[in-house]
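Of the protein chains in this complex, all but one are displayed in their positions.
Chain lettering (A and B) follows the sequence in which the chains are written, and residue indices restart at 1 in each chain.
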Amino acid sequence: MKGRLTPYLLALPSWLWLGIFLVVPLAAMASVSTTTGNNIDGFVQTFAFSNYTDALSRYSTQLARSFAYGAMATVAMLVIGYPVAYFIAFKGGARKSTYLFLLLLPFFVSFVLRTISWGFLLADDGILLGTLKGWGLLPAGFHVLATTFSVVAGLTYNWLPFMILPIYVALERVDPRVIEAAQDLYATRLAAFRRVVLPLSLPGVFAGVLMTFVPATADPVNAQILGGTSNTMIGNVIQTEYLTNLAYPSASALSFTLMAVLLVGIFIYAKALGTENVLEAAANR
Amino acid sequence: MDPVNKIALLRGMTQNRTRREALRLAGLSATGLMLAACGVQGQKQTPAKPDAVQDYWAKQKKTGKVVFANWPEYMPEDKKPLEEFKKATGISYEYKEVIDENASFFGKVDPVLRAGQSLGYDIVVMTNGIQLQHMIELGYVVQLDQAKLPNFNANAGAKYKDRSYDPGNVYTVPYTSGITGIAYNTKYVKDDITSINALFDPKYKGRVGMMRDAQEIGNFGMFALGIDPEKSTQADWEKAGAKLKEQRDAGLVRKYYDQDYIDAVSKGDVWLTMAWSGDVFQRQLAGEPVKFVVPGEGGTIWTDNMLIPKGAANPIDAITLMDWFYKPEIAAELEEFIQFVTPVPAAHDILKEKVATLQGKEKTDLETLVNSPLIFPTEADYAKLRGYTQLTTKTEQVFNRIFQTVTQA
Partner (left out) sequence: MKRNRLGDRVLHLYTWLIIVWLSAPIAVMILFGFNDKKSKSNTSWQGFTLRWYQELFSISDLSTALINSLVIAVASTLVTAVIGTMLGLALGRFRFRGKGITNFLVFVAISTPELVMGSSLLSLFVSANMPRDSFTIIIAHVLFSLSFVTVTVRARVVTLDPSLEEAARDLGASAWGTFRQVTLPAIMPGVAAGAMLAFALSVDDYVVTSFVNGSTITFPLWIVGSVKTGIPPQVNVMGTLIFGVGVLIAVANFVAARRRRT
């Protein structure tokens, strides 16, 4: 393959695809976000940047809530997932892949169906609460669905494996002899963990946070299926503005803002924590 | 998605990126921006000339098939009226329960119709609200050939012809009317509900259902404040919005519903809720512990209308079916099941006669229906009921914004 044109020819279809269907649409969205008008008479470009301040002032609660829910779910995943990753990496022995396979099992079921089943489990008169209420362990009015808890729990449920996997990958690369040496060196197991294992696993933690926070924050499905009147996330607002209200300018403004905040966040995060090298290492195993 | 692969993907993030590349991307985007620096086209249409309407209908042929898109709880389970239609005309039908809220349905169909595609439905049922108005002004509705509606012209009640939202029935004929009031589950609510204030009673914290539709919930906010929605102003809407926000922030509202409220109240997820009359009567007949009342402060009366969307494949069959529902015996049959307000007064007499032929529970059930002022309202009953707030394209945005801030929190 000596032809100098070869790489360009190979890349050309993808360039076109990414250009026409990724870059141009983002530009179109930016353009629509400053138009004014209505769906009946049409929207005209007036460079109305006030659309942004207007949309943000109306939906700042939902935007802030999305980041809060995303953060809560990410922390929950970290706390819940780390011990699992630790166990599989260090104590999994010959059954490591079996454990990993079992953790990935839910991914063979469609994301929306998984979320619905999860809501089904939590239903007021469902298998869990219904039974507990039947035994008189819970008051009849008790419910989990339509609360902040159920939405955050749903987000945690849906992305937990994405947190466990990268941490596992990082931990698995730690040489057990290093830990033995650390345990000899420090008095307690805890100290050995804190001073040696934890720092070595941080790359995996960073990668896990990156892989879970962004999709959890922008997700509309969990709030829609598991949430109640005060759990609307920005994803739901954007979907409704685009698909029900046909209010394209404010919808575009919100979507553009969400993207800008998340992308800038990712870059800062990656730069600040030096995640780039770390991920390279994690991925190269 | 397979996380192991996704980790590999993170390699994509590990390439050295320089500011120069980001700038280049920005340059590319700017080019795109110029390409896309147009707005979104409007579609406003003027009504077609009578000749054009005649031409349209002259060109259509009977195909022997019709696709009917309707709301849930609007057809007996055995689809008897449609089966009889099939037997009488040889036209087979497909019946789809795909509409449960006007705004989201309009949101779904507008882009399709705008792009000149067909919905795949020949008859669509929409309420006399702002969305129907938009359908008409955007030219999404086929103008009807009055000559093909003999039953409608002979049998429709005066109140159901020539309405302000469609003078002369150029685009639509009513399917049924109904009343928005309050439904409650008698297993949980022991008091007799008579006032709209029950929806705002802290006693029912977390057990109240409200509707998501801006015009529906807007009306109830206004009734609670003693405002007539038909004559309301922007200041009234804002007051109503504040009242509803208060209700939400006090934790009273479990959820803002579309038609799924009916399952929620019969299961007991909510104990009382805004509701549509016929839905509740149907559940009552099925033995579920639900009751319907029109609050003393007022209730909303609305009409659901059949229309033929632009691009429908079988308009002749569609208009034949639309007219079919205006045969008194068919209207009576439908009425007996759906329990909303029929646009065919003659159906009342047929049902009255039928009562005499029945016995036992069937008899009492039908008697209740025939005598119910909520199903066959008298002039005095109509006087207590109000329509939706009349909106224009301009005021709609203001109105929606006020009430969507309530329902989308």
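We take it that a contact is a pair of C-beta atoms (placed from the backbone, for glycine too) under 8 Å apart; a residue touches a chain by one contact, two chains touch by 3 or more.
These numbers come from a predicted model, not from an experiment.
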Hidden-chain contact residue, picked from the options A:L56, A:A71 or A:V84: A:V84
Residue touching the undisplayed chain, where the options are A:V109, A:V178 or A:A191: A:V109
Residue touching the undisplayed chain, where the options are A:I40, A:V144 or A:L160: A:L160
Contacts of chain A with the absent chain, listed as residue ranges: 1-3, 6-8, 10-11, 13-15, 17-18, 21-26, 28-29, 31-32, 80-81, 83-84, 86-88, 91, 97, 99, 101-103, 105-114, 116-118, 120-121, 123, 125-127, 130, 157, 160-161, 189, 214-215, 217-221, 224-225, 235, 238-239, 242-243, 248, 251-252, 255-256, 258-259, 262-263, 266, 283
Contact set of chain B toward the excluded chain (per top definition): 1-2, 5-6, 8-9, 11-13, 15-18, 20-22, 24-25, 36, 38-41, 72, 96-97, 100, 108-109, 111-112, 114-117, 119-120, 258-260, 263, 267
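The rule is short, and it goes like this: only the chains that are shown with their structure count from here on.
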Euclidean distance of C-alpha centroids - chain A vs chain B, Å: 36
Partner chain B, residues of chain A touching it in the complex: 19, 23-24, 26-28, 30-32, 35, 37-45, 58, 61-62, 104, 107, 124-125, 141, 143, 146, 161-162, 165-166, 169, 207, 210-211, 228-230, 232, 236-237, 240, 243-248, 270, 275-277, 279-280, 282-284
Chain A contact footprint on chain B (complex, rising order): 1-4, 6-8, 10-11, 13-14, 16, 25, 28-33, 35-44, 103-104, 106-108, 110-111, 134, 137-138, 206-207, 248, 253-256, 267-269, 393-394, 396-397, 400-401, 404-405, 407-409
